[in-house]
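One chain of protein is taken out of this complex; the other chains stay put.
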Amino acid sequence: MAGERVMVIGSGPAGLSATKELTNMGFNVILVERESYLGGTPKKLKYSLLFPELRPATEVIDPLVKSVQESKNVKFYMESIVEGAKEEGNGFVVNIKDKTGKVTSEKVNAIIAASGFEHFDSRRKYEYGYGIVPNIYQISDIERMLSENKLVTTKGTPPKRVAILLCVGSRDATVGNTYCSRVCCAVSVKQAMEIKERIPDAVVHIYYMDIRTYGLMEDKLYWKSQLEYRVGYIRGRISEFMRGPNDTVIIKGEDTMNLNRALVVPYDMVILANGMEVGLGSKQVAKALGLQFEEHGFIRPSDPDRLPVQSTRKGIFLAGALTGPKTISDSITEGYAAAMKAYEYVTKGIWDESSFGKAVEVVKH
Amino acid sequence: MSTEQEVNKKIEEGVKEAFPMADNVDWNEVYQRIIYRYSTPHGLQHVKEELYKLEDEGEIIVHHIKPYNNPVKMQSLNGTPKVIPTNKLWQHKSCGQCGHIPGYPTSVFWMMNKMEIDYMDEPHQTSCTGWNYHASGASNPVALAGVYVRNMWRAYEIDYYPLIHCGTSFGHYKEIRNMIVLHKEIRDKLRPIMRKMDMDIVVPEEVVHYSEWLYTMSKKAVQQKKYDLSKVNAAVHTPCHVYKLVPEDTIYDPDVFQGRRPAAPSGTVQNFGAKLVDYSTWWDCCGFGFRHILTEREFSRSFALFKKVIPAVEEGHADVFVTSDTGCVTTLDKSQWAGKAQGFNYNLPVLADAQFAAIAMGADPYTIAQIHWHATDVEGFLRKIGVPVDDYKEKFIQYLADIREGKTEPQYLYTPHRKIDFYLSVPERVKWYKGDKGANQKTS
Partner (left out) sequence: MFMGKKMATRSVLELPDDPRFMDMAYEEQGAVSEEERNLSSLKPEDRETAVKFWQAVKSDFRFDEYLRGCLNCGVCTSGCPAAKFYDFGPREMIQYMMRDEADKIWEFVNKKVWACVQCYTCSMRCPFNNEIAGLIMVLREYSVQFALESAKEILAPYRRVLYTVMTMGNQVTPDMIQPEAFPDWGPQAVEESKNMDVYRKSIPVDLMQRTDIGWHPSLQTAVEMMTIMFESGVMDSIKKVDPDLYDMIEDIYQDRKSQLEEIKEKWEKHELNENELPDSWLDL
């Protein structure tokens, strides 16, 4: 059995956990990663504390990275992408292209795609002026600023008034994303607390339509932020930002608890809770491997209820945020699941069939 | 189409979107290209597909853009192409412009003459009736569609491509076009009315605003620029009806505000060498309000002054306000005087992009740009960029006196119409104005 080879594409939480499990089970792993480092988006954006436990991201990600890095059974292709997978024998021959354009072929028995998500680029909501009006950031920028301890405005001073706007690029038909990104509420509430922790006299307001700190996060985040940090919650989505005097940002919103009550309020710093999208990385993987997309553009599992980590192509498995918005622990769990499914497939040839999506589906818009 | 084919098509589209430039992926470039995305229940792509389907089925006639319209491919909000015809154009005038800002259309005609562009301007046009509709609601979808199609038919029958002058007409026509294409019940009610007038339902494949044309042509037009505008701070007001109605069907360009504001008229101002200045309320409307400019003027005045003029001057230090629609020029221009009494003495000159460009190209500010119809200090602005305003003015006063006494006639921008054209729209009329050259391209 030793010597069986599985390819894992992507080294985020999902890819790393899948790799780790596969090597634990005695498999060899070919790990293909587009970037020059392991750890995925949490590393790329230098996450600060993780919700819901408020522990440093490094505490969660680093041990995973370390165990994969130290494994003798992993062959790394860094700064590389896959170019296509041809079925051959009881597996695939996959071409891997590196940054210089050099192509290498690898024969594997199964593939796990774990190429993750990308952040919604807030420049696309151009009424928000991200990138044009100073002192507007995205939660994905703030993570780095927090972890590098550089949370300051353009004037070099810590912000005294901060507004966080939820659902940027999610739940918004005008940008084509009608889904909820699931993590941004939690991330935002977490960031609000981190900001208050560092700048206790700062005013922090969260503009929300709904607060989705679901499950066990309700009291750990939403309640705690009010009980212990006095974070303010204002119901309404902001429609536009304007450049204010002195590099402040003026928001325009409606306090939707009251009819027609306009909110025009200045802040030193505005944070956009930009959501998750499948991203070009996973689209590329889908193209190279011949996978299908579901209606929101994420990768479609062969059965979202019964077989969430099995793709629509035999021998290819899925793990992590490429199938939809997920937390890190979800992604890690899926990494385990995909590893187990791949193991079954390679050693016993088990591949479940599903009738999902085969019947004619009429999507009414 | 079967479901499987549909799924495959979706995948293909997704892939194309992810990989617009085939194999050599430059991630940064890809990022830039996906910025422009906007989605609506009926995507523009879908409307276009339906349009051609209806053409194939013989339900409607599509007025195509032909090679002799010198089409130029521009980009719309989603990065999808929008084709702008640049020649052989039918002037769909604006009643508000012709009535109150006559230098607006004359500047367009003058520039077209300068750039040797073939066009027809005819008495066989009505306004889009959109202003009345949005103000009073005294109309209905079939009537609006009828007005649109009737005008489009007049352009179609002589094979000149309609160029829409008014921002409201433009936005409104985009909507009406979608409605005609997507709703059979409208077509079924419309057809008998059109038949009564010996017409059929004709829909041009693109609705094109003159400001889009001007932006497309601006790099060429600027070669004839006479004055240096590099010291000019120009604030732009982009008219709501141009880009907020059917937002996907307006041109954007990565060169103009990183593709995050409509290309026109900002890009035109930029290409003419002026400094484009930003101000916080650029999104806001001008205050025109359709009804408000007539019966709620307190609103119009306050809005124009406090939400547009003052921010443009205080934040952007603007020397001139450039915009590209009828109502906006009127509101921004006329609303400033009343502020004086309250100590808000701004007097910021307001010009349409067409006037701005024509003047920069050396058009007579009075006989062509007709700045005497403006209430703000346009003359002061012209002096600043070196236009010999006083000479022009002296000549113009003399010219007015001569006109009054019947001693002279205007130098017409194109051959005045025959008498019969003020009565009937005879289909072979174009021959009379253009000779065989103009009429040889028969409609297919």
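Note that the chains are named A and B in the order they appear, and that numbering of residues resets to 1 at the start of each chain.
Keep in mind that, in the parts below, a residue touches a chain if its C-beta (ideal position, glycine included) is under 8 Å from a C-beta of that chain, and two chains touch if they have at least 3 such contacts.
Bear in mind the structure is a predicted one, so any value in this text is a computation, not a measurement.
Here the chain not displayed is in touch, across the complete complex, with A, B.
Touching the chain that is not shown, out of B:Asn78, B:Gln125, B:Gln270 or B:Gln355: B:Gln125 (per the contact rule at the top).
Of the listed positions B:Tyr215, B:Phe288, B:Phe321 or B:Tyr346, the one in contact with the omitted chain in the full complex is B:Phe288.
By the touch criterion stated above, the residues of subunit A touching the omitted chain are 127, 167, 171-174, 209, 236-240, 252-256, 259-260, 262-263.
Residue-level contact of subunit B with the missing chain is found at 39-41, 93-100, 102, 105-106, 109, 121-127, 129, 131-143, 146-147, 150, 171, 175, 183, 185, 189, 192-193, 196-197, 240-241, 243-245, 247, 283-285, 287-292, 294-295, 297, 299, 301-303, 307, 334, 337-338, 340, 367-368, 370, 372-375, 399-400, 403-404, 410-414, 416-426.
Following the convention adopted for this analysis, only the chains that are shown with their structure count from here on.
The geometric centre of subunit A is 43 Å away from that of subunit B, both derived from CA atoms. Against subunit B, in their complex, subunit A makes its touches with residues 121, 123-124, 126-127, 131-132, 173-176, 240, 242-244, 250, 280, 283-284, 286-287, 292-293, 297, 360-361, 365. Within the complex formed with subunit A, the residues of subunit B that make contact are 3, 7, 10-11, 14-15, 17-19, 25, 27, 30-31, 34-41, 257-258, 260-261, 278, 280-281, 283, 315.
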